[in-house]
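Since the structure comes first, as C-alpha cells, the remarks are kept for the end.
In this view, the complex is presented without one of its protein chains, the others remaining in place.
Chain lettering (A, B and C) follows the sequence in which the chains are written, and residue indices restart at 1 in each chain.
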Amino acid sequence: MSIVKKENSLSKWYLPGILKGLGITFRNLIKNLTSRDEMLTLNYPEEKYEYGPRFKGNHVLTVKKDGSLRCTACMLCATNCPADCITIVAAEHDDPSVEKYPINYEIDILRCVFCGFCEEACPVDAIRMGPEWQVPGVNGASFINNISELAYRPSLGGGIKTVLDDEERIKGGI
Amino acid sequence: MEAKLLSEHYSDDSYIGLEGYKSKGGYAELKTAFKMKPEEIIEVVKQSGLRGRGGAGFPTGVKWGFLPKNGEPRYLLCNADEGEPGTFKDRVMMERAPHQLIEGMIISGFAVGSHKAYIYVRGEYMDSVRILEKAIQEAYAAGYLGKNILGSGFDFDLDVYRGAGAYICGEETGMISSLEGKKGQPKLKPPFPAIQGYLKKPTIVNNVETLAAVKYIIRDGAEGYRKYGTEKSAGTKLFSVSGDVNKPGVYEVPLGYSLMDLINNECGGMREGRKLKAVIPGGSSAPVLTAEETGRATMDYECLAEMGSMLGSGAVIIIDETRCMVDMLKVILHFYHHESCGQCTPCREGTGWLEKIVRSIVDGNGRLQDIDLLNRVAENMKGRTICALSDAAALPTMSFIQKFREEFEFFIREGRSQVKG
Amino acid sequence: MFELSPEGKELVKKELARYEDKYSAIIPSLYQIQKENEGWVSPEAVDHLSELTGIPHSHINEVLKFYTMFNLKPTGKYHIQVCCNITCSMFQARELTDDLCQKLGIKEGEVSEDGRFTVSRVECLGSCDNAPAVQVNETYHDNMTPEKMDTLISELK
Partner (left out) sequence: MPKCTVNGIEVEVKDGATVIEAFMKTNESIAHYCWHPGLSVAGVCRMCMVEIEGNPRLQIACNTPVQDGMVVYNNSEKVKEAVEWTLKFHLINHPLDCPICDQAGECGLQEYYMSHGSYDSEMAERKVKKHKVVDLGEKVVLDTERCILCSRCVRFTDEVTKTNELGIFNRGDRSEIGTFENRPLNNKYSLNTVDICPVGALTSKDFRFRQRVWFLKSFETICQGCSAGCNVQAYYNENGFYRVKPVPNEEVNGHWMCDEGRDVYKFANKEHRLVSGIKKEDSGLSHMAPGAAAVQLREDLSDTKKAALVLTGQYTTEEYLKFVDSFTKNYGNEVYHWINNPKTFDDFDGILLRGDKNPNTVGLLRVLEGKGIKSSWADLEEKLNSGQIEHLVVAGPENLAVFPDLEEKVTLFGQAQKLTVLTPVKSKFYESADYQIPMKSFMEKDGTFVNHKGIEQKLGRGPIVVSQALTLLDLSMILDGSDFISVNSASMGGSL
C-alpha cells in the first residue's frame, strides 16, 4: 500500500511531525487511563477475550440428564477427524437401551486442528467445540484429554446437558 | 329369484344326518360317478364352467387337469378355513349339509385319483368340526368312506383338521403349511400345489362350496349346471349377505344376478329404510362399490371385475349412509395388519403402516398428504408378495380413497367424521 | 412343571399316528394342552410336548405363537371373544367390548378377579349375519346387545 502524502512546507521539517505524533500518543495515554473500557488491548492473562458463541475451542462431551455420557462410541468423529487425534474404546453398557458407550475417549489436543469435523459428524450431539482454548500443560501427556477432562472439567459445572433425552427419543420414535 | 341347488334342503334339520340326507337323494350321484371314468368327471366339471368359490374363481376342472398324469399319491384338501370377514356360507354348508360336502369330496377324490383327503376347518368353527366328524363316522359306517367304496374298488379316507385361528390359512398354500404342522405361511410358487403340495405330493385344494357343487354337476350334467348363471360364470353361488339389510343371511342365487335385487328381494331391503351408501361385494378384500355402481352390478366374476372389484368369496357387506368410511377402513386395515403372516416385507410392514396412518387420521392427527401416502403405500404393496394378502389390504384402501376421498379429507380437516357429525 | 394327563398323552400319541407327518400333531396337541392347562400354553408345556413328540421346541413355539387361538397367558374360565371385525363393528361390537370390560373391571386379555372371565377382541367369527357375534369358549352367541350380554354374564356366573 502506498500512501501519497501531500508535500507541504511543514513536512520538510523534523520537529512538527514528532510533536504531532507525540500528541497522538499522549492523547491515547490519557484516554486509556481515564476510560479503560474503550482500551483496545487486554491485560492477558488476567483478562480474557470473550469469543462468539460459535467459537471452536476445546471439545466438550455432552451428558444426558442423569449425568452419564451422551456419546455412544460410534467412532464417526474418529473416522472423520483429519488429524487422527481421537481415540475411543467402546464397551457394552449394562443398560440394554444404551447398549454401547465409551470407556475411554481421548483427544490429543496438540494434534487437533480445531476444524470441527467431529462436531459435524456426531449423530447424537455428544461432542461440541466449547469456548475455552487456552489450557496450559506441563508435558505432552497433559494435552491428552480424557473423559473426565472432556465431559466433567470444573469449568463445565457438572457437564453440558443435551436437549433431547433418551425417553424423548424413544417417544418420538427416533 | 332364488335358485336352490345346494341349499335346497338347508332348512331341513334331518338333512344333517345320513338317513335324512339319503332320503333327499343323497349319495345317489356317488353311484353315478363311480360308473364314469375319472377323466370323464374332470371333463364334465370342465364343461360345466365351475369356478373356484373360495375367492380366486379359478376354473376347477382346469385346476384338476394340472395334476401330473401318473399314479403318484395325491391329496385332496377341502378349504373350510373361512376367514374372510363377511363370509359365513361355508359354516352354514358344513353345519346344515355335512354329507353334501362329503359326497362332493368323494366324487372329486375319485375324479382326481386321490385316496386321502382332509377338510381343513377353521379353529373357531367347533360346531362344524363336531358335525363333520359325526357325519364322517356315519359315512364310514355306511361304507361311503374307507376301502372299496360301494364295491367300486375305490378307496377314500377323509379326515377333519382343525385350524387354530389364522386368516392366512385360507390361502391354499398357507393351508397346506398349516396342515403340515407349520406356521400357516403361504409357500412360494412355483412349484404349484398341483405339482408339489401337502408333504411335497401333488395336492388339490378346493373350497367347500366348489366341492359340494360337483355333486350337482354330476346330477344335472354340465349343461344342466350351465342353465344357471352366465356364459363365463356358470352355476349358482351362495352369497353371505350382512350389514345394513333387513334379512342378512346366506342366499343361493344364480351368478349374474342383480346386486340390487339381492338386496331388495332376498334380503328384504335396507335396514330401517336408510339410503344405500356402498357395498363390499366379495368380502373385506374386495374393492368397495358406490351406491351408483351397486345399481349396475350383477353378481358374477366378469361384471365385478369390470367395475374394478371382485366376487371373491361372495361375502356381500351392505353399508348404509350412517356409516363412516374412514372408520370402516380402519377396521379392515386392522384386520389385515393383525393377519399378515409376516413373511414378505411389503405386506408385513405395509399392512402395519397403512393401519397406523388411518388410525392417526381417525385419532385426529392426520395430514392431508396422508391420503396420497396411503395410496402410494397400497400401490406398492400390490402384487409384490407371495400370496394375495397384501393385495387384499391394498385394494380396499385404494378403492375407499378413490371413491370416498372427500370423507377422508373432511376427517383430516375437521378431526371428526363427516357422517357421525 | 406341566405334564399332560395320561389321556392327554394318549391323544397326542393318537394324533402323531393319525397324520402322515408327525408335525401335523402339533396343533391338536396344543389344543389338548390348553384344555388341561387352565386355558393357556405355558413354556413348560411346550418343552413337555417337545419331549413327547421329538419335535424341536422352537418349531412348536413358532406354531404356538402364530395361531391366535392359543393363549400365551392364563385365561378365565369363560373366554369371551367379541368379534370386532367389519360387520360386527358396524353394530357396536367395539362399544360392547369396552362396556363389558368396564363392567367386569378388567382390560382386554386380563382375567377378572374371580378367575371367571377373560375378554378379548377377535377377528371375524364367521357369523356376520348375526352381528355382533360373541364366542364364549366354543359356543357362539348371536346378535349381542348390552342387555343380552348382561344376561349372559349372569348366567355364566
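Here is the rule we go by: a residue touches a chain if its C-beta (ideal position, glycine included) is under 8 Å from a C-beta of that chain, and two chains touch if they have at least 3 such contacts.
This one's a predicted model, so the numbers in the text were calculated from it and none came from an experiment.
Student: Name every displayed chain that the left-out chain is in contact with.
Tutor: Over the full assembly, the chain not pictured touches A, B, C.
Student: For the chain left off this view, which of A:Cys74, A:Cys115 or A:Ile160 is in contact with it?
Tutor: A:Cys74
Student: Would you mind spotting which of B:Glu209, B:Glu252, B:Glu339 or B:Glu407 touches the chain that isn't drawn?
Tutor: B:Glu339
Student: Considering the complete complex, identify which of B:Ala33, B:Ala194, B:Cys303 or B:Ile386 is in touch with the unshown chain.
Tutor: The missing chain is touched by B:Ile386.
Student: Need a quick check: the contact residues on chain C for the chain that isn't drawn.
Tutor: Missing-chain contacts on chain C: residues 43, 46, 56-62, 65-66.
Student: In terms of residues, what is the contact footprint of the unshown chain on chain B?
Tutor: These residues touch the chain not displayed: 166, 183, 188, 190, 337-346, 348-353, 356-357, 360, 367, 373, 380-381, 383-386.
Student: Identify the residues of chain A touching the omitted chain, counting contacts across the whole complex.
Tutor: Touch set of chain A with respect to the missing chain: 72-76, 79, 90-92, 96-97, 99-100, 123-124, 170, 173-174.
Operating definition for what follows: only the chains that are shown with their structure count from here on.
Student: Provide the C-alpha centroid distance between chain A and chain C, rounded to the nearest whole angstrom.
Tutor: Roughly 65 Å, centre to centre.
Student: Measuring from the mean C-alpha position of chain A to the mean C-alpha position of chain B, what distance in angstrom results?
Tutor: Each chain's C-alpha centroid was found; their separation is 72 Å.
Student: Would you please write down the residue numbers of chain C that are in contact with two or more other chains?
Tutor: none
Student: Please set out, as single numbers or ranges, the residues of chain B touching at least two other chains.
Tutor: Where chain B is concerned, no single residue meets two or more other chains.
Student: What does chain B use to touch chain C in their complex?
Tutor: 82-88, 90-91, 116, 122-127, 159, 161-167, 178-184, 199, 240-244, 248-250, 280, 284, 315, 317, 319, 323, 327-328, 331-332, 335, 338-339, 341
Student: Inside the complex, what are the residues of chain C that reach chain B?
Tutor: Residue list for chain C touching chain B: 18-28, 30-31, 55, 59, 62-63, 66-70, 84-87, 89-90, 122-131, 135, 138, 140.
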